[in-house]
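Report on the structure given below.
Only a single protein chain was left out; the remaining protein chains are all shown in position.
Showing chain A:
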Amino acid sequence: MDIKWRNWLKKGWRAAALAPILLLGGCAHNPYWIFDPKGIMAKTNLFYMIVDVVIMGAIVGLTALLVVWFMWRYQKGKNRGKYDPHWSHSNTIEVFVWGIPIIAVGFLSYFAVKGTFEINPYNPTVITHHMKPNGDPVEVDVIATDWQWLFVYPQYHMAVANELVLPVHTPVFFRLTSSAVTTTFFIPQLVGMIDVMPGMRTKNALLSDHAGEYQGIASDFAGAGTSWMTFKTKMVDKADFSQWVQKVQQAPGSMTYASFNRFAQPYIDVNHHVVYFSSVEQGLFDHVMTEVMRGKTWPIPPMMTENMVDYMKKQAAEHRD
């Protein structure tokens, strides 16, 4: 698509949309994460949202005005408009009544198809078609458990629990699976949602030029600990990222399948523990997926959070806090 037009559309929309948002927000941070994208994936999402809202908003807005006008004009007893008790058909109006939705849907379908390919999680062309030759992609294997996130960096043979640190200006490719149940991986300002399923592998990708800290969320209900299954995503400069990698690689913890087996026990991450693992068993991601496909589960005790305070005491007594 023509970049100029895209920018123009964006600017126009922002001018219209920002006024109420500023009124509502008030503070320096834009509280509307969806309207404040910091990565190319989220930006593309927003672009299509603007296109859709402009087209549909025009139709819906005009229809609403039409209805209000009819309500005003044809109110009984006011005699503003002509009363025609038998009028119930008009070919001209029928053409518009069917034509407008058909044209709108046709137009939007074009954008729907285009957008789906642009941010296809398996091959997002907004990233893969513009790969910079100098930016080596970072790969991250995401394993969701009940209810923690384990981020494995296979290129650096290390892993981090419940925190994601990534370099800016670098494409990041995710492979995702889950040890227990289905949930969804979501960083509102960077990348849209993708389901994370046990025994299955999904993919996603992101690319961001803005250093900062962004909220990551488990956005699909996965059981008692879902509300606390959040993680911070830190986009940092490349130099800072290398430093951080060195720091993690000196951490004492290591992650083998045996230790993962303990890690994947149901655990409600109320205190947002971040744990570094300097070494990771080669192929841990595939190992976990294979075990789950063979029937391995990490069951939940009955009525586990019938009393949450008691459960947190139990979790602490097991020295898992």
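One rule holds in what follows: contacts are C-beta pairs under 8 Å (C-beta built on N, C-alpha and C of every residue); 3 or more make two chains touch, one makes a residue touch a chain; residues count from 1.
Note that in this section contacts and distances are computed from a predicted model.
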Protein name, per the UniProt record, of whichever chain is missing from view ("CbbX protein", "Tryptophan synthase alpha chain", "Cytochrome o ubiquinol oxidase subunit I" or "Peptide/nickel transport system substrate-binding protein"): "Cytochrome o ubiquinol oxidase subunit I"
Given A:M193, A:A211 or A:A251, the one touching the chain that is not displayed: A:M193
Given A:M131, A:V274 or A:M293, the one touching the chain that is not displayed: A:M293
Selected from A:I127, A:V165, A:I217 or A:M255 as touching the chain missing from the view: A:I217
Missing-chain contacts mapped onto chain A: 24, 29, 31-35, 42, 44-46, 48-49, 52-53, 56-57, 59-60, 63-64, 66-67, 70-71, 74-76, 81-90, 93-94, 96-98, 100-102, 104-105, 108-109, 111-113, 115-122, 146, 180-182, 184, 186, 188-189, 192-195, 197-200, 202-203, 215, 217-228, 230, 270, 292-310, 312
